[in-house]
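One structure follows; several queries about it will come next.
The other protein chains are all here in position, but one chain of the complex has been omitted.
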Amino acid sequence: MTGLSGALLALVTLTLVKATPLIYAALGGVLSERSGVVNIGLEGILTAGAFFAVVATAASGNPVVGVAAGVIAGALLAAILAFAATRLGVDQIVAGTGLNIVAIGGAAYGLVVVFGQPGASREVPNLGPAGETVLVILAFAIAAALWFALFRTPWGLHVRSCGENPRAAEIAGIDALRTRFWAVVIGGAIAALGGVYLSLAELDLYSDGMTAGRGYIALAAVIFGRWNPFGALGAALFFGFFAALQYSLQRAGIPSELMQALPYVAALVALTGFAGRVRAPAADGIPFEH
Amino acid sequence: MQRTVRDALIAVAVVFGVGSLAMLLAHVSPINGFGALLDGALGNPSEVAETLLQTTALLFPALGVALAFRAGLFNIGAEGQIVLGGMTAGILGVALPLPGLLLIPIVLLAGAAAGGLWGGLAGFLKARFGANEVIATLMLNTIALLLATYLIGGPFKQPGAGAAETPPLPAAAWLPVIIPNTRLSISFILALALAATLWYVFRRTVFGYELRAAGDAPEAARRAGIDLGRTAFTALALSGAIAGLGGATIVMGVLHRFNTGLSPGYGFIAIAVALVGNLEPLFIIFAAFGFGILQSGAIAMQAEANVPRDVVTLVEGLVIIALAGRRFIVERRTA
Amino acid sequence: SHAKSIADGGPARLGMVTDVGGLGDRSFNDSAYRGLLAAKDNLHADVAVLQSKSASDYQPNLTVLANKEYDLIFAIGFLMAKDVNEVATRYPARHFAIIDAVVDQPNVASVTFKEEDGSFLAGAAAAMASKTHQVAFLGGVDIPLLRKFEAGFAAGAREIDPTIKVAVKYTGSFDDAAAGKELSGVLFDQGADVVFVAAGKAGIGAIDQVKTRPGDYVIGVDSDQDALAPGKVLTSMIKRVDVGVFRLAQETVAQKLPSGHLVLGLKEDGVGLTAFQYTKNVMTPDRIATIKRLRAMIIAGTIKPPSTREELAQFKPVPLGR
Partner (left out) sequence: MAEPALRLRGICKRFGAVNAVDGVDLDVFAGEIHALVGENGAGKSTLAAIAYGAVRPDAGTIEAGGTVGLVHQHFQLIERLRVWENILLGREPRAGLRIDRVRARAIVRELSERHGLAVDPDALVETLPIGIKQRIELLRELVREPAVLLLDEPTAALAPSEIDAFFLNVKALAARGTAVLIVTHKLAEVMGYSARVTVMRSGKLVARFATADTSADAIARAMVGGEVPALAARAPTQLAPRLTVRDLRSGAGAGALGGVTFDVAAGEIVGIAGIEGNGQTLLADAIAGVVPYTGEIALDGRPLPSGMGPAQRLESGIRIIPQDRRHEALVLDWNIVDNVALGRQRDPPLRSGAVIDRAVAQRYAADVIERFDVRPPNPQAIAGALSGGNQQKIVVGRALAGTPRLVVAYQPTRGIDIGAATLVGSRLIEARNAGAAVLLISFELDEIFALADRVYVMYAGRFAAEFARSAIDRGRIGALMAGG
């Protein structure tokens, strides 16, 4: 009985651990795409968040400084995409792909420049169990706040109108490019918290490849969650649950690859419309000029 | 032509500009850094051969990516298609009891078929359900890698192997080497021939014409009797097949076994290669050579000038961002 | 292209290629790197390290070092055995060394370790420290090399406590720190209180895990990991890859280009346990004495730790005669 409830508790805990980075990244993606900018670069933003959180913590000795640095780094990286997408009118998906490659190469290079060693940073003081709990709760809080902001406030209406029909938004006096820019940047800041969680809560260092495709799973969660913060939250928890389950089932004969593939297959199914109609914002991914 | 020259100049400027800055950050003189890079890539015949090897590995997926782009489709899934093409070649190369003359073409084709199946799956989902091919190919990347990890680690595991890899291929399945004492095999010739073929297909054939029409003006193409669904399927399947073929040549010509880590991101860098080559197969050869120099010279640069080779990845990503503004905008806006 | 060869009195040029675990694994690759750095400091060698991010990096990395005429090129890990074989054939004039595998070529030196011997001692220490009569082994990938750790560890534990329960899990990779953290958590939750982690970078995650678990320990591997969580890492089963690397470097500097097969065991100090610096409270002097006695018995051949699961099944604890 206690064994069972203990195992259950462990599973729930592990689900939260696995889901939290996905929640942040997916929420960042939701905000960005609601404004009409597809953010394929979430993986890179997670990487930047994780890396700079560790760098700043190493420099200051204070993980809270690290959190701030990670968030700022994610926002800055997102700003590159936002600038390219709004001011240069480039293909967002191609640019986002480039962003991922930049972040991965940049962090690997940065390890050598900052820590003098490739592969992984040294350990830094991390946020500890209390900090980890705060980050988990914050993920849920941000989901709720983002829902409120998108669907209840004027700003959210403006963001959504830019994602649906930026020309109409401009006619209503909204600067569509500026709105998109800031949505992508704030989305990047939110997503970066996922990377911060990975390096400063789940672990206490940065190591190459530690994001392990979570940015892509988050993209799947955005679609599976139908571009809604609560939907994305649910999808991230769902994927997190299967990521957690994979450890318990490892020796039960179920190949762990099957479990790991689940989010990706689920996203494919969502794309085909079997799981109900999914509609991206009408102007999602389409460059706009004044 | 002008546009190609300009794109190439942008790429070169990004590589040297940002690369130099990054080297300065690591307290290395860019002259030493790039010197070591170029020397390592082109310093002696054996190094040139290694560079051409990288060129080949990039050329296949870049041609595949370009083919899809020409049809207005973004195949971000070349990486997964390489893995499956390579895996199929690895499994069949060991399993088929055939003489080399038969074995090599059959295994190559099987690798292409596997990649084609994977690309075609995204194409089918697009044609049948309107599923966005960008996300689909992206998801299929990871699924391919997990599938290969599962198959190679489980059902097709090499007894006693230390890593997720197949047993070594019999020598009959090795691609013949074209420069003795190097690893450069006929796959290089194959890639060049494929580029030339694609050039001809785009330029001259009805198929290439219809592909381009579908990419450049889908609605006009549809009304001109071009089946967009079928075009999407064919283009993604072919794109995947070309990448898969590339994977098979890595296994048969370079690694001589399949390993899930056979590609250090060729499928993604191929996007940059295709863009720098302006989606023109013949220009892509030169773009692939340029990136081949970066890829192969980076190793020597790290050994000799102490610059982490990741700087090359960094600049490759920046090249993609810098060139993302080309060409696609028009087509996507009108789509 | 470079100034002087060793024959002309120039510094030895030593190259090293890591496997995909890479530097920063706090274990196998790092240990090799320490050997290389020692060669740089003490033997005034020029050194270069190339990291491999995927299997297709092995040959280009080895080839570049061969092209650049390094005097000895280290391939760290059995994953590279095939590649070393091919490159060594292509570059008969260059010299190579491979760790953890045997490549039969005149210009390749092979270095292997008796992991089962060190792991046996680790198992004994674990059994002594365990209060739950449950210990566990967490490996990277389920392959023969790792089973030497597994079998030796289980046998050592049984040597001390014949009825002890030994759980075994594998993370499936050597580079997933998060998996190491989660799976070690699962093992602790299932009742083990000492976990021996032989999983490359994944071990870092396990050490992270144990920090928050009073009464539980991990045993580190390859490098001395005791200081990573003082008091929580019972000991480390060190595998002196650095010793192997340094020895070959010495031979190179002395212009005796190494080849053949070097096997490093307890006697050669190639494997062993760390000194329980932070865990003296559990590892009392008499327990440490037992470990020492076991070590002597293995060196003497009285105890022959098993290196496969089959041998483990046959293994019978040897009376210690205290």
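As written, the chain order gives the labels A, B and C, with residue 1 at the start of each chain.
Please note the rule applied: a contact is a pair of C-beta atoms (placed from the backbone, for glycine too) under 8 Å apart; a residue touches a chain by one contact, two chains touch by 3 or more.
None of these values were measured; they are calculated from a predicted model.
Asks: Thinking of the complex as a whole, which visible chains are touched by the chain that is not shown?
Replies: A, B
Asks: Thinking of the whole complex, not just what is shown, which of A:Leu11, A:Leu76, A:Leu157 or A:Val269 touches the missing chain?
Replies: Only one of A:Leu11, A:Leu76, A:Leu157 or A:Val269 touches the chain omitted from view, namely A:Leu157.
Asks: In the whole complex, not just what's shown, which of B:Ala217, B:Ile250 or B:Ile284 touches the removed chain?
Replies: In the complete complex, the chain left out is touched by residue B:Ala217.
Asks: Out of A:Thr47, A:Gln92, A:Asn126 or A:Asn165, point to the residue that touches the absent chain in the complete complex.
Replies: The one listed residue touching the chain not shown is A:Asn165.
Asks: In the complete complex, the non-displayed chain touches which residues of chain B?
Replies: 204-207, 209-210, 212-213, 216-217, 219-227, 330-331, 334
Asks: Please give every residue of chain A in contact with the chain that is not shown.
Replies: 148, 152-154, 157-158, 160-161, 164-165, 167-169, 171-174, 279, 281-282
The criterion applied here is as follows: only the chains that are shown with their structure count from here on.
Asks: I'd like the Å distance between the centres of chain A and chain B, where a centre is the mean of that chain's Cα atoms.
Replies: Roughly 28 Å, centre to centre.
Asks: Measuring from the mean C-alpha position of chain A to the mean C-alpha position of chain C, what distance in angstrom results?
Replies: Taking the mean C-alpha position of each chain, the two centres sit 37 Å apart.
Asks: Chain B: which residues touch two or more other chains?
Replies: As it turns out, chain B has residues touching two or more other chains at 153.
Asks: Specify, in ascending order, the residues of chain A that touch 2 or more different other chains.
Replies: Answer for chain A, listing residues that touch two or more other chains: 111, 118.
Asks: Over in the complex, which chain C residues touch chain A? Could you list them?
Replies: 22-25, 29, 51, 53, 169, 172, 175-179, 181-183, 185-186, 189, 201, 204-205, 208, 212, 228
Asks: Quick one: in the complex, what on chain A touches chain B?
Replies: 38, 40, 80, 84, 88-95, 97-106, 108-109, 111-113, 118, 213, 216, 219-220, 223, 255, 257-258, 260-261, 264-265, 267-268, 271-273, 280, 285-287
Asks: Mind listing the chain B positions that touch chain C in their complex?
Replies: Result: residues 39-40, 43-44, 46-47, 50, 53-54, 153, 160-165, 168, 181-183, 250, 254-257, 259-264, 296, 299-300, 302-304, 306 of chain B touch chain C.
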